[in-house]
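Of the protein chains in this complex, all but one are displayed in their positions.
Chains here go by letter, A, B and C, matching the order in which they are written, and residues are numbered from 1 within each.
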Amino acid sequence: MSTENGRKENGRERIGVYVCHCGTNIAGVVDVKEVARWSKEQLGHRGVVIARDDKFMCSSLGQELIEHDIKKEGLTRVVVAACSPHLHEKTFRTACSRAGLNPYLCELTSIREQVSWVTSDKKVATEKSKAMISGAVERVRYHEPLDPLKVPINESTLIVGGGIAGIQSALEIANAGHPVYIVEREPSIGGHMAQFDKTFPTLDCAACILTPRMSEVGTHPNIHMLTWSEVEQVDGYVGNFTVTIRQKARYINTDDCTGCGICVEKCPKKVIDSEFEVGIGYRKAVYTPFAQAVPKYPVIDDENCIYFEKGTCKACEKFCPTNAIDFEQEDELITLEVGNIVLATGFDLFDARRIPQYGYGRLANVFTSLEFERMANAAGPTEGAIVMRDGHTVPESVGIVHCVGSRDRNYNNYCSSICCMQSLKFAHLVSERTGAQVYNFYIDIRTPGKDFDEFYQRVLEEETLFVRGKVAEVTDATRLPGEEGKLIVQVEDTLAGKQRRIPVDMVILSAGLEPRRDADDVARQFGISCSSAGWFTEKHPKLDPVATMTEGVFIAGCVSGPKDIPASVAQGSAAAARVVSYIEQGELSLEPVRASIEEAMCSGCRICNDLCPYNAIDFDEQLMVSEINSALCQGCGTCVAACPAGAISGTGFSDAQVLAQIEGLLMLNLEEPAVMAEPV
Amino acid sequence: MENGFEPVMIGFTCNWCSYRAADLAGTSRVKYPPNVRLIRLMCSGRLDPTFVLKALSAGADGVMITGCHPGECHYLEQNYKAMRRVMLLKRTIAQMGIEPERVKLVWASAAEGIHLAHEITNFVDEIKALGPLDWPTAPRRRALEEIEQLEVEEVPA
Amino acid sequence: MKTLFYPGCSMQRSARPYLDSLYAIQEDLDLELEEVEDWNCCGATEYMSISRLPAFSLIGRNLALAQQQVNGDASLLAACSACYLNLAKTDHYMLEDTVLGQDINTALEAGGLHYDPGSIEVRHLLDVIMNDIGMDRIAELVTHPLSGLRVAAYYGCMIVRPDLDQRWDDPEYPSGLESLMSTLGAEAIDFPLKTHCCGGHMTQISPPTAFELIRRLVHGAAQYEADVLVTVCPMCQLNLDAYQVEMNKHFRTDYEIPILFVTQLMGLAFGKDPEELGLGREFIDSGPALEKIGVETSDESGEPRKKRKKEEGLPMPPMVGGVR
Partner (left out) sequence: MAERSDLIELVTEDVNLVEMVESKTPGDARLAMCIQCGTCGGSCPSGPDMDHTPRQIFAMLRAGFRNDVLKSNAPWYCVSCYLCTVRCPQEIRITDLMYTLKRMSVEAGLYEDSTAPDLSGTFMDYVERYGRSFEFGLATRHNIRHRPLSVPGMAPLGLGMLTKGRMDLTPHHIEGVDQLRAILQRAKQLEAVQ
C-alpha cells in the first residue's frame, strides 16, 4: 500500500464498517451481508476489525450498535454505508461523539442514492458497494479529530431596507433587546407599502397599519435609523461584519430640526415628485416624502434647490425657527460593527414603457398600478379622487390590465403573484369611488391566499366585468363609432372566442415586480447569489427561505421574489428569529471544513491571495507568508488545489484523504486484487 | 466497443450541486451505469489536477469533474477556476499521449439529477468507445491479468 | 459604394414610382445599385402557402445568384418589405434549421447553384438609410425642406416584424422613419397605426376584409390630420392608394389620403423634379398636399398646422430612456 504524496499514516486504526439494509431500499438490490463479509475479509489488513449489517442503521438500535462497538471494541474510525451524508451524516457523527469518538472520525458512504436506487443489476450493485466502502475505509484512515469552529457573534444587526419587511425584522430583533441599525436609501422608512392606499383583501388602510410600526421604529431605544443612506462597503464574516455606510447630506441639522415644516412651506421651488408620488404629484425642493415620514426631518434636493442652482434664495434658512438648515453639510461615512445582516431591499416596478402597444407614457390616461395607488390615496396628489390625467374628469369606464410584464417571455417569465389581487382591489376602489364600469382583463385569476377568493367573489358581486384574455393593445386610434375620445382596449375575449374592442376612459396597468435595478451589485457586495432573473437566492427555497448561502446574511420580503405584505412580514419575522437565535448563542460553531497554511512551507508567492472569493487570505508583510482567516474561510478548497508549494491543507478534504479514497475506490488496497465489476 | 469492456471511472462532485444531483437521481430512481464512482469535494474549485492524474495512473479509464453551472457557484465563482484547470489538464494529458476525452467537465445543479445520470451514461459510452486506458505501469491491469489466471481454475456457477 | 440590389416584381411594375424615385436619388445617397442578374420572384406570401421547400428554394436561388455575383460576402438591398422579409427569413432559417438549409441546397444543385447561409446580409432600404447613410448626411442633402407637411410615417408589417436580425428599435413602435421625415423638414406624426396591416393579399381573397383594414389606416391618418401617408413597401402603397378608391365605394366614404413612397418625399426634399420621382402616378392625387410645400416653386412658405393641444393636469411620465 503506497504512502506517497507525503501522506501521514495514522498508525494502526481499528475501523468499524456498518452496512445498512434501509429496509429493502438497499438490501433489495445490494447483497448487504456479502458486502459486510467482504469488508471484514478483504479490508481487514486495512484496519477493519468489525463489519456488520443492520436493518436500519439510523434507528436508535443501529446507533447503539455503533456506540457499543466503539466502547467495547475500541474503534478509532467508523464507516457507515447507508444513505446520503446530506441526510444522516449528523446522526452518525452524534452517535460517535456520544460514545466518546470524535464525530469527524466517522465517514458516511451513500450506497442507497448512488447504488441501490440507480442500479438494476444486483451483482454489479454489490460490487460497486464494495468499492465505495473500500474508498471510504481508505479515506477515513486519514481523518483527523476536529472541533467545530467557534466564532463570537456581535450583538448588533444591520437591516438594509426600511420597507415593511425590514421594519418587521428591526422591531422583532429590537424587542428581543438587541441593537439594530436600519439603513434606508430614501429620506423616510416605509417603502412601497407607504405609497399604497388600501391593502387586499381586508381593505384596511395601509397608512393606518404601517405608520404605527414606523413611529415605533423611530422611537425604539434599540433601533438606530440611518435614512437617506446607502451601504458603501461590507467586510468581515458572520458574527463580525464591518459595514461602511454613506449618509447623504440632508443639508438639515437633525439635532436642531423639529420637523415643523415651515421650510417646506416657504420653499418657492416646486418639482415633479418622481419618487414617492411616482411622477403624478409635485413636491418642494426641500421636502419630506409624505406627511407621516419617519424620521420627520426634511431633505434638501440639491439638484433642484435654487440655492444650489444659483446660489440665491435660502428662503428655508431665513424662516427656519431653529436654524437647522446647513447648506455646507456633506456626505458622512459611518462605520458599523454588526454580527448579522438582513437584506430587505424590496423590488422595482416593471417599466410599462417597455410595452409600447399599451401606450403608457404616450396615451395620457394610461396609468401604472403605483400611479393609481397614489391617486387613490387620500394623502396623494388628487386627495384620493380617481380622475383622468386632466386632473378633474371622473372616468365613466376603467380597464384594468393584468400580467403587464409578467408571464411573458418578452419581459419576465415569472408570475408577479400580487397583480391579480391588486387588480381586484383597484376594481373595487374604482367602482366604489366613481361608480364607473370596470373591466378586468386577465389570463388567469390567481387567488390562493387567505380570503383572497372571497374578495374575488365580492368584486364579481360589484358587477365588475371580467374578460379572459391578455390585452393585445391599448390605442386611441378610432375604428368604430363611439370610440372617439376614448382609449380602446383590444383583446380576444377567449371565453367568447371573439376579438373585442372595448372603449374606456382610463386604463390601469398592473405592472409586475422586478428585482431592484442594482440587485446584482448588492448581491456581490454582500457575497450572496442571484437567480438569473435577479432575485436573491435562498439557502433552501423550501426549508430555509430567509437564509442565504453566506452565513450571517439573511433575506426578507421581495428581495427573493414577488410577495404580498403578509408574506413579507412573515419573512421579516423569520429572518429576525434566525438572527436572534444566533445572537442568543453568543458564539456560533461552524463546520471545521477550512483551509490552513503551513507557514514553513509557504513561499509567499501570493497565488492563493486573489483566488479567495471571501478575501480570507491575507499576506503578512513581515513574515512574507500568506495566512488564512479561518472564520472568513468557507472551505471551498480552491486555494488548497492551487498552492504550488502544497503549503495549504484543507481540513475534512485533505489531499491525503482524497488520494486515499481514489485508491480505495479503484481497489488498489486489497491483499488479493479485486474482481472488477462485470455487469451482465 | 462490444468486447464487454467495462471501464472504471472516478467522478468528482461538488457538495452543493452535483453531489445533490446524484442524490436526486437516486431518489427519483433514475438508472445509470455503475462504472463511475463518485468522490465528494466541497467545490469543483477544490479539484487538484493531481487528483485526476492519480486516478488515471491508478487504473481509472476516465475521470468526470462536475460542478455548479457557471454563475451559480456556491462559492461565487470557483467553478470558473475549475473550468480553467480542466482545460489545462486536458492539454497536459494529451501531451502525455492520453486522449483528452478521458477527462470530462459537466455542469449539474442540485435540481438536475436526470441530467447528471444522462451525462454519466454518455460518458461511460464515450470511454467504452475509447477502450481501456493503457497508462504506463497501470497496476490495475497487472492485477486483472492475475485474476484471469485465477478464474481459469475456479469455474463460476 | 456599389450595392447589390433586389428590386422584386412589384417595383418593376405596380410600384414603378418607388423604383424610379429610388434611382433618382441613389447618387445623392452615394448608392450604386447593381441588380442581381436574372433574379426571380420571391414568392410573396403566396408560394409559401402551397409548398414549403420549393418556396424556400425559390428564394434560395436569388441568394445563391447574389452570392455568385459578388463571389463572397456582401449585403443585399431590398426596398420591398415582402421581398426583404422572404430573403432575410430564408437566410436566417437556413442557419437555424440546418436540415432545411441542406435540403434547399440540394434543390439548388439541380440548377447548378449553391448558397452558404449567412454569407449575404439582407438589408431593407430604410435600414440602410437610417443606419449606414445616417441623418447627418440626409440633412446635408435637404435643399427643399418639406416644412408644414404633416406626414403619417407608416412602416407596415414585414419590415419590422418578425425582425429576426434585430435591426429595429421596436417591432411595434419603431421611430426611424419619423426621424427621417423630420430631417426632411416635414412634421412627422407619431402614428399609432404605424406598423398595422395594410390588408396584404386580402384584397384578392376577401375584399371586404381588406377594405376594413385599409379604412382603419386611412381613417387613422385622417384622424391624425395627416396630409400624406409615407410608406416603404409596394404592397402597402398599392393597397392604401389604389384600393382606397374601392374602399371609399364600399363604405360610401370620401377619404383622400395620398400615399407616397419614402424615396419620393426624399427626392422632393432633395429638390428633384416631381416627374422624375414618378409623382402623379398615384390614384389619390398628392398634388393638393404637395402644394402646401410648394413643390414647383421651392419657396418654403406654408405654416405648419398647430399640434393637437396637450392635456393639462397630472404630469405625464417622462419617456426619456423609457423604452429599451
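Rule of thumb we're sticking to: contacts are C-beta pairs under 8 Å (C-beta built on N, C-alpha and C of every residue); 3 or more make two chains touch, one makes a residue touch a chain.
Everything numeric here is computed off the predicted structure, so don't read it as measured data.
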Omitted chain's touching partners, listed by label:
A, C
Of C:61, C:144 or C:292, which one is in contact with the hidden chain?
C:61
From the list C:43, C:117 or C:145, which touches the chain that is not on show?
C:43
Out of C:28, C:116, C:132 or C:163, only one touches the absent chain, namely C:163
What does the interface between chain C and the hidden chain look like in terms of residue numbers?
9-10, 12-17, 38-41, 43-54, 56-58, 60-61, 93, 96-97, 100, 103-104, 106-113, 157-158, 161-163, 171-172, 195-197, 199-202, 204-209, 213, 242-243, 245-246, 249, 281-283
Of the residues in chain A, which ones touch the absent chain?
357, 407-410, 443, 468-473, 490-494, 497-499
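As a working rule, only the chains that are shown with their structure count from here on.
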Chains as vertices, touching pairs as edges: which of line, ring, star, complete or other describes this one?
line
Quick one: most central chain, C-alpha centroids?
A
Could you please state the distance in Å, as a whole number, between where the Cα atoms of chain A are centred and where those of chain C are centred?
50
Express in whole angstrom the distance between the two chain centres, defined as the mean CA positions of chain A and chain B.
34
Parts of chain C lying in touch with chain A, wherever the complex brings them together
170, 172-173, 190, 192-193, 216, 219-220, 223, 311-319, 322-324
Residues of chain A defined as touching chain B within the complex
5, 84-86, 110, 112-115, 117-121, 124-125, 127-128, 131-132, 135, 527, 529, 532, 549, 593, 611, 613-614, 634-638, 640-642, 650, 652-653, 655, 658-659, 661-663, 665-668, 673-679
Can you list the chain A residues touching chain C in their complex?
272, 274, 279-282, 351, 353-354, 356-357, 359-362, 364, 368, 371, 381-382, 387-392, 475-479
